[in-house]
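What follows is a set of notes on a single structure, which appears directly below.
As you look at this complex, bear in mind that one protein chain is not there, while each of the others sits in place.
Right, chain A next:
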């Protein structure tokens, strides 16, 4: 089983190596790998979100509606709210991860798979790297709102 897993892992990585395709981003990733991850990165992920966001406890309804639209178009083929699919269930993800972590995972899935211990674990468990779905930072924020709302009400 072990060698097989390694092969899967290697194949998955081949794909993730180019995702995003932003060389600046990759340089940044290499540096962090050398230096080890900061506390922020360990808790909130690696990606364009590098500081805590000011997110109110109340749900922003406009954002939630937009988030649901994006979720159905770009996420739902691989994620159920309850139960594992191609990827993990997301009904409780707002409980398990910070908004910044969720956004970094959406915006930099390749980098997370390669350089973040939690990302690496996911690849080993699900045997594929989450693709970057061309989601903008604003839409990633909207997805957070949808996931937070779902988590609160289900």
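We take it that contacts are C-beta pairs under 8 Å (C-beta built on N, C-alpha and C of every residue); 3 or more make two chains touch, one makes a residue touch a chain; residues count from 1.
Criterion: contacts and distances are computed from a predicted model.
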item: Hidden chain of the complex, named as in its UniProt record, picked from "Alpha-ketoacid dehydrogenase subunit beta", "Pyridine nucleotide-disulfide oxidoreductase", "Fe-S-cluster-containing hydrogenase subunit" or "Nitrous oxide reductase"; value: "Nitrous oxide reductase"
item: Option from A:43, A:60 or A:76 whose C-beta touches the chain left out; value: A:76
item: Chain not shown, touching residues in chain A; value: 7-8, 11-12, 15, 18-19, 21, 72-74, 76-78, 85-86, 127-128, 131-135
